[in-house]
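With one protein chain withheld, the remaining protein chains of the complex are depicted in position.
For chain A:
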Amino acid sequence: MAQTQSGAEGLQSLPALLQRNATRFANRPAYREKEFGIWQCWTWAETEKEIEALALGFINLGVQPGDFVAIIGRNRPYLYWSMVAAQSVGAVPVPLYQDAVAEEMAYVLAHCGARFVVAGDQEQVDKVIEVKEQLPNLEHVIYLDPRGLRKYDHTRLHQYSHIQAQGRAAHDELIGELKRRREKLTYDDTCVMLYTSGTTGKPKGVVLSNRNVIESSKNSAEFDNLTEEENILSYLPMAWVGDFIFSIGQAYWCGFCVNCPESQDTMMTDLREIGPTYFFAPPRVFETQLTNVMIRMEDAGALKYALFHHFLEFAKGGAGEKYGMPRRKRSVLTFKRRMVRAWRYAMGVGFAIETLIENAIRLFFYKLRYGKDARKHFKARDPLGLMIYPEPLKSYFKYRMGDVLIYGPLKDTLGFGRIRVAYTAGEAIGPEIFEFFRSLGINLKQLYGQTEATVFITVQPDGQVRADTVGVPAPDVEVRIDEKGEIYYRSPGVFVEYFKNPESTASTKDAEGWVATGDAGFFEEGTGHLRIIDRAKDVGKMADGSMFAPKYVENKLKFYPDILEAVLFGNGKDYCVAFINIDMTAVGNWAERNNIPYASYQELAGHPQVLDTIQKHVEEVNESVAQDAMLSGCQIHRFVVLHKELDADDGELTRTRKVRRRIIEEKYADIIDALYDGSKTVSTETEVTYEDGRKGSIKATLEIRDAKVVPTGQKMAAE
């Protein structure tokens, strides 16, 4: 039914949605970008004009239907427009990761045979020029920011605004052609081609049709009640399917506003200024924010510090879930609702003032007694006035006053003051982090998805959110699990094919449209929520036949703020060993507080006290892993803290920061050997690649630590 409906409206492509938005939401904001210190805004009507000019310019330049137009750069409205403009003329946009090095870029550009490239700035243009010998199909490069490019040879290089100007000049003769091409677009034409980052081997081009993108956007928008009122901040790589769906798919379907940050470094300030209502981030972003909040609270005054912890403790106990969550539907503000809201706020403010005064007086006496140590002994307390209320009312008032004192200001500082729905995906999120944000009243949920599924496989519905599951199947998605535990799905969002790679397509997608995710998982009994264990191919067997699921253990390790990355080895071996990367921000801060001097990452990573801390974490993880009868064999017997951060530039991580196990295993074979042969230290030399592509090497002697493990046999006997 859904398909015929959108077909009847004639909304079978993104350019068609653009036309609809330009009339329906003509004067609503479509794009904002901060430039020169001011948020510049384009309405849907203006956006339509801009895209039309660019599309005409594309035709003028010779873009043919079926051509590939590569797009490289940071998130800017102009680049989003170039995607839709390319679609308008029948071409296929191919967004690329902007931080990819030239050779990576060359592979993708050559693989799709892109005839045109739209690049953000000089840096990207330089990369394309560097590899142009390998790209016989490349004809024209269009750049956005002319800075530093004036002296370049302009025979095949064009400025974005000039292309638009040429398009406007040729408006009358080419508009007919543009309309013809726009009308020819069908529901099954290719909408976009996205290259997967590829944890193994070369990236694959995933072809998504208009049907995939529009159906997925529509279903997910309805699932979360998204309207044209939403605001999002687009800061994730444009080459990633998530950004394509949020910043283009859903934005065009709902007609909401996409905000682009001023530069990569200003993301946090811009987030606060925009205050998005709908937000998407990998767990890492939430992790960083939590770490920053905690670090800054350490420097706060005694009263603030005590209140912060007092209210956070309270909210974590379930009060946040109960009283803090935003309404699912935007309500019409009637007089009565306004009054209720005002009353609640007044109640909150009243109690907040009482709390502040009472605690300030108590703190004064603590200071008299303990002097500088008051901070350690002082705990905040609820105001006496609250005592007279019975339990549910008491918690309610307490949450409201926490909202006035702590949660509200904190959410505002983080830029989450207006969030209605926030998602995290890509990796497992630490339960601590998840709970922190949810207790503040931020509706943070998890979803599980893939490029091949046009993002959505399972999502958590409001009210059924937990840290350890990824939710129930998304609307219109069927999910099944085969006998080996691998997850399969089928949906309208299932990709068309891998570009020029029929073998991979055939091995991933069967004739009935079921797609293998490559992840192992199971449905929880009772709730019907999906739980992911690991990548199916990473799940192995230990020498004694017990199950080896590295990701499960690594995630437990990564939930400690001190640990940035962990890699577990042990497939086919007697016991498990691990590589650990420390988190420079958290550990550096700790070192500063404890007067531990260090000169470099390497020195800090090798510090005996750091190793002691990490060892404690590892042993705690071992205890927790031992609880799980199925995975108790995965306890870490020996570990090493690596002397360098695992890095995408060295090929150790993908551009989306997923661990490339095989490459790490080969590269650090000497360390792994040392972990298994019982030696106490290991000397190693590692090649590193700098950001500009030059290579160097780091030498180090690493200390290997043994961690306590919980004997599994005993445990079983006890049970």
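Rule of thumb we're sticking to: contacts are C-beta pairs under 8 Å (C-beta built on N, C-alpha and C of every residue); 3 or more make two chains touch, one makes a residue touch a chain; residues count from 1.
Everything that follows uses one rule, which is that contacts and distances are computed from a predicted model.
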item: Complex member absent from the view - protein name from UniProt, among "Radical SAM-linked protein", "Glutamine transport system permease", "4Fe-4S ferredoxin" or "Amino acid/amide ABC transporter ATP-binding protein 1, HAAT family"; value: "Amino acid/amide ABC transporter ATP-binding protein 1, HAAT family"
item: Contacting the left-out chain in the complete assembly, out of A:G148, A:P392 or A:P711; value: A:G148
item: Candidate in contact with the missing chain, chosen from A:S263, A:Q627 or A:S683; value: A:S263
item: Sites on chain A contacted by the missing partner chain, in the whole complex; value: 35-38, 147-148, 150-151, 262-263, 265-266, 269
